[in-house]
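Before any comments, here is the structure.
What you see is the complex with one protein chain gone and the rest in place.
And now, chain A:
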Amino acid sequence: MTSPADAHDADAQRAFDDLIANERRIEPRDWMPEAYRKTLIRQISQHAHSEIIGMQPEGNWITRAPSLKRKAILIAKVQDEAGHGLYLYSAAQTLGITRDEMTDQLIDGRARYSSIFNYPTPTWADMGAIGWLVDGAAICNQVPLCRASYGPYARAMVRICKEESFHQRQGFEILLALMQGSPEQRVMAQDAVDRWYWPSLAMFGPPDDQSPNSAQSMAWKIKRFSNDELRRRFVGMLVPQAEALGVTLPDPDLRYDADQGVTAMGEIDWDDFFAVLRGDGPCNAERIQRRRTAHEEGAWVREAAAAYAAKQAAPRTEAA
């Protein structure tokens, strides 16, 4: 004997499954399985946190960028990242979590963000390598997310992808300028590529056979391609770009296998990846501490804005 509530759930589940099967989007007020909602909240907020934390390694170079133009470009890029974080937080909010909860989860260390932002940026060439490699990997990952089954997430990703290609190209241009510069500048560019190459490949996540949530996310059409497939695709794109730059990709096993039609590559150091993910990277504590301090030191801005809004509203309320 099924209760009316169970029957309703079964109907709702069927309607949900049909939407997914027919490539339609799930919208905020639609019924959705609790696990789908939770998975999306985790993925979207983690994505938002990555954008927000991602401002730090680059903010580090705004005051020291080599020209006024480079400074202005870097400021615009960091501003875009803040914007991406905000689009994504808003998308997550449609699933029933508040901005405050997400911020708390980030600053008390419960929420994750991409492990890539826990590496330091010691030289100007790092701005080039991050733009080219890290933003390049992000685009590769994000373009398929524009077709994610959850409407608000997919729409936020469309907007983000439009802005990301500026980031990747400015990074490429920085590296190209350095590679066409002095021998010291070429060494600096190659060193940055050597340091960012492997972490940017790790950004796609663990190998498919060790990725616990992938199968379910693909069944729900949140993810469209597996981690390994996206990674292979990315490396394939990097090879001609590295040639254009004149840099070497630091993988002696990298070669195109014409028989198989795939790019063969060396093994990623997953122990390092998981250590950084666990919090043992070079900058994990610093990044979270900085975010917490910024939140606390920014309290007066939030209070002032609220006080101003209250003051603006007061006379009009009295007159009414």
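Operating definition for what follows: a contact is a pair of C-beta atoms (placed from the backbone, for glycine too) under 8 Å apart; a residue touches a chain by one contact, two chains touch by 3 or more; residues count from 1.
As a working rule, contacts and distances are computed from a predicted model.
Engineer: Using the UniProt record as the reference, specify the protein name of the hidden chain from among "C-type cytochrome", "Membrane protein", "Ring-1,2-phenylacetyl-CoA epoxidase subunit PaaB" or "Nitrogen fixation protein NifU".
Structural biologist: "Ring-1,2-phenylacetyl-CoA epoxidase subunit PaaB"
Engineer: Using the touch definition from the top, which of A:S90, A:Q105, A:T123 or A:Q185 touches the missing chain?
Structural biologist: Of all options in A:S90, A:Q105, A:T123 or A:Q185, contact with the hidden chain holds for A:S90.
Engineer: Can you tell me which of A:A156, A:A202 or A:V276 touches the chain that was removed from the display?
Structural biologist: Only one of A:A156, A:A202 or A:V276 touches the chain omitted from view, namely A:A156.
Engineer: Among A:E23, A:D100, A:D209 or A:E297, which one is in touch with the chain left out?
Structural biologist: Spelled out, the listed residue whose C-beta touches the missing chain is A:D100.
Engineer: In the full complex, which bits of chain A touch the chain not displayed? Write them out.
Structural biologist: These residues of chain A touch the chain that is not shown: 12, 27, 29-31, 79-80, 83, 86-87, 90-91, 93-94, 98-100, 155-156, 159, 162-163, 302-303, 305-306, 308-310, 312-313, 316-317, 320.
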